[in-house]
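Before we start, here is the structure in question, set down as structure tokens.
For this depiction, one protein chain was excluded, whereas all remaining protein chains were kept in their positions.
After this line comes chain A, so read on.
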Amino acid sequence: MNSLIARLIAQRLALGISLLFAVSMLIFAGTQILPGDVAQSILGQGATPEALANIRRELGLDQPAWQRYLSWLGGILQGDLGTALSNNRDIAESLGRRVNNTLFLAFWTAVVAVPLAILLGLVAVRYQNRWPDRLISGSTLTAISLPEFFIGYLLIYFFAVQLNWFPSVASVHDRMNLGERLHAIALPAATLTLVILAHMMRMTRAAILNVMQSAYIETAELKGLRSLLIIWRHAFPNAVSPVVNVVMINLAFLVVGVVVVEVIFVYPGMGQYLIDHVSKRDIPVVQAVCLIFAAVYIGLNMIADLVSILSNPRLRHPK
């Protein structure tokens, strides 16, 4: 059993890494296709031919593409992401800080949102088609229907401006301790929770309801078990696989898709960092950020796969 799991993990890891290599090639090719080369975008309008040639040589742009790709990849494998063209800062250092912030917000949002979504899903199943189910479905669907910036502004208006409970500016910094940080991110985390709650809750509800039709659930009911216990002990384990997939997609969203929330709450995450550099055609940064986004997606999907397989004996022992 253990060796089986180890082999499975190794297999998936190898797959993920080779996928990441393929993605890195795509990213590199994609940024090469972009109109205007890097030297041109650094110098802008005042570009003279010799200055262009100088910069191209400095950046190694006169070498063939495959050579540049290999040296870029080599740098990344050693943790060297290069320096940003726009302000000469070390990418790994400034990006690292941003990645931490993004993960911090994503983590605490997930800590609240995932258990809450699953719990609400279980309750909705227990009271299927009665008022608790309708209330839960109705309110979460309303929240997901509102654009996230609108939810953000509503929360700011009530909780920051009117009640003054939480700050509207969630700009965390090094001098804050954990408690202060959590206080600062309360509103963005709440906004994101409202955004992702419905998706996970609905999937939990649907997946469990699917299982609830099975004969063994009927048996459990006939044994006289309490209904929440049946749902939690008997139905939920068999519904884990689709739920985990949806949870992972939402976690990935929390990492790569929260630019709007970052802008509204002035949160120093990766999204704004990427956008600023795209508009300046700062290719090394764009490549680095894209690679991290790809790694997050691949990593989370890999985890989803593993959990699904481990939770399902049929997948664990493929014929």
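Keep in mind that, in the parts below, a residue touches a chain if its C-beta (ideal position, glycine included) is under 8 Å from a C-beta of that chain, and two chains touch if they have at least 3 such contacts; residues count from 1.
To be clear about the criterion, contacts and distances are computed from a predicted model.
Q: So which of "Cell division protein FtsW", "ABC transporter substrate-binding protein", "3-oxoacyl-ACP synthase" or "4Fe-4S dicluster containing protein" is the UniProt name of the chain that got left out?
A: The chain we cannot see is, by its UniProt record, "ABC transporter substrate-binding protein".
Q: Of the listed residues A:R126, A:H183, A:K280 or A:R316, which contacts the missing chain in the full complex?
A: A:K280
Q: Hey, which of A:Q11, A:T142 or A:S171 is the one touching the hidden chain?
A: Answer from the full complex: A:S171 touches the omitted chain.
Q: Using the definition of touch stated at the top, determine which of A:W72, A:F265 or A:F293 touches the missing chain.
A: A:F265
Q: Considering the whole complex, which of A:Y69, A:Y127 or A:Y153 touches the chain not shown?
A: Missing-chain contact among the listed residues: A:Y153.
Q: What residue numbers in chain A mark contact with the hidden partner chain?
A: Residues 43-46, 51, 84, 86-89, 94, 97, 153, 156-157, 160-161, 164, 167-169, 171, 173, 263-266, 268, 272-273, 276-277, 279-280, 282 of chain A touch the chain absent from view.
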